[in-house]
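A protein chain is absent from this complex, but the other protein chains hold their places.
Naming follows writing order (A and B), and every chain is counted from residue 1.
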Amino acid sequence: MLADLVQNTLDGLAAGSAYALLAVGFTLIFGVLRRVNLCYGPAIMLGCYAATFVHLSFGAGLLVLALVCVLASVLAGGYVERLCFAPHRKGSGIAAMVASFALWMQLEEVAILALPKHLYPFPALYDGKPIDLAGFTIRVEALVMLGAASVVCAALWWVLYRTRFGIAARAVIDSPLAAELSGISVPRVSMGVFALASAIGGLAGFLVSASFEQVTPMLGMWSTFKGLLAMMLGGLGSLPGAVAGALVLGLVEAHSQWFLGPQLRDLLAFLMLFMLLAIGPRWMTTR
Amino acid sequence: MDFYFGLAQLIGVHTLLGLSAYVVLLTGQVSLAQAGFFAIGAYVAAMLTVLAGWHLVPALGAAALTGATTACAVGFPALRVKGLMLVIATLAFGEGVRLFFFNFDYQIARGDVKVGPLGGEGFRQIRFFPENGWTTLEVMLFIWIFVLLVMALLWWLDRSRYGAVLRAVGEDELAAQSAGINLTAVKVSAITLGGAIAALGGGLYAHYATHIEHLSFGILLATFAIAYPIVGGLASVFGTLAAVLFVQGFLVEGLRDLGDWRNLLFGALIVLAMNLRPRGFLDAGNLRAIKRLFWGGGRGAP
Partner (left out) sequence: MPALLEVADLVTAYGKIEALKGVTLEVAEGGITCLLGPNGAGKTTLMYSIAGILKPRRGSIRLRGEELGGCAPHEAVSRGIALVPENRLVFPSMSVIDNLEAGAYRRQGGRTGRGEIDADLQRMFGRFPRLKERSAQLAGTLSGGEQQMLAVARALMSRPKLLLMDEPSLGLAPLVVEEIFRIVSELHRDGTTVFLVEQNAHMALKVAQHFYLMEQGRVSFSGDPGSLAEDEVIRRAYLGSAK
């Protein structure tokens, strides 16, 4: 029983760290656009499909695939930003949302056209055996995920708090008008943040695909939902909150899956989100 | 010919779905819960005809009532939040409903077969129409009676004081509130009405499709629901109808020959439509122009 609890906790943290990357990307995009980009996941999915394509055609290794994943996600993300968000920067949020849904279908179609089977194998993050430590088995993939997420979060902190671009990005997130008056080009910095968020998402997609050892078109919706849930659980718009929300989501899922099974797990996650929004504390829903 | 009747059935049901989102959107609320109410209507109506042996008409009434009740119950807590938060709360609700039906088993033996919803397998053998010998044409006409009734109801509502109140809340909540309008009551009544219309549409859908499963009621359907009134514009119920015809008639069916490339073009056309006309096909301005075209006269000309 105890062993199971520890095992579930570790699995939950590993899943949570992938969610954390997705949620951080989501939060950055929300910060600069004040819009939820529902096409975030599908862009990541397309990145993973590009990597799969490269893998199937040239048999490229993991590092190359990670790079392809990140680059293709950035490209797809840029396509979404140009078509859905740049034209509606000051206008209707609803129009931007509908447009992003339309692109969602488009990106899924591109993936299916390129690789028409429902499921493709993805090279595993780690082939070896799990480590045996004091009676607990620890999956190495989980450790890699945790490590990668920590490194990315630290790097992101450095970019945001130690570089000129970081100052501009935080200024745009804080007050676009004041940023413009300070000489910061808001559209350009927004695009930069969008690209950064897409790159983080692409890396998350790579880690998830490599640890599930497969890609399907469902990865798009999956990424959007998990990232969105984690971001909302952490209180919209806060980066540390997004990380905390992601870890909570991972832990709750891992434990509820153990007790209730995988189908009720997802139901529980959505119920939790709805309840939080509908009857939760006020601070979660302001902004 | 049956193909076109079938298409007309689909367009009718989607018009109901779009209108259910239209009512809610009039108050300025973007709801992604409509697919959830649609699913509830589909399952309730189908269970009543298949498992309880009801006639379809009372089953549809019960479905609409269930949809309205659920929407009202969801509306009260959900409408505490606005804008983006409401979008996400309703999205969570809709996905919750879908996952509920994904886990929902309730089968009884009828003769030597078991009927009823069976989780991920879905709910097969909803055979009210074939058992009663309805032709495709009759089914289509039956659906369109409901579509026309609902459109007439909303068209009339739009011209009543209630319609003015809905629009007032949608335009400016603060102003509406200071004019003595109870915001919660108006919003909850709109989402309740929307829930009833969506559930009615769902009940009809379940019976012409004869097989429903949770996957049909996902985020894609929720998006279609909200996209119709947005693409069509909020000036009139006819905007929603025009958008359904454009999307289901032209984009989905008309472009079927393009095969796999259809969805690519589909996405591009929607994005183009939103970039060119962010307020939809029919806004107040060109609605006036169309009226002038049909009725002559300079009604509303500046």
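Heads up, the rule we're going with is that a residue touches a chain if its C-beta (ideal position, glycine included) is under 8 Å from a C-beta of that chain, and two chains touch if they have at least 3 such contacts.
If you're wondering where the values come from, they're calculated on a predicted model, not measured in any experiment.
Taking the complete complex into account, the chain left out of view touches A. Checked against the full complex, the candidates A:L2, A:L63, A:A134 or A:L181 give a single residue touching the omitted chain, namely A:L181. Contact with the omitted chain, checked across A:V6, A:A171, A:A195 or A:L264, is made by A:A171.
Residue-level contact of chain A with the missing chain is found at 164, 167-168, 170-171, 174-175, 177-185.
Everything that follows uses one rule, which is that only the chains that are shown with their structure count from here on.
Averaged C-alpha coordinates give centres for chain A and chain B that are 31 Å from one another.
Those residues of chain B whose C-beta lies close enough to touch chain A in the complex are 30, 77-78, 80-81, 83-85, 87-89, 91-93, 95-96, 99-100, 102-103, 119, 218-220, 223, 226-227, 230-231, 260-264, 266-271, 274-275, 278-279. Within the complex formed with chain B, the chain A residues making contact are 35-36, 83-84, 87-88, 91-99, 101-106, 108-110, 112-113, 221, 225, 228, 232, 236, 263-264, 266-267, 270-271, 273-274, 277-279, 285.
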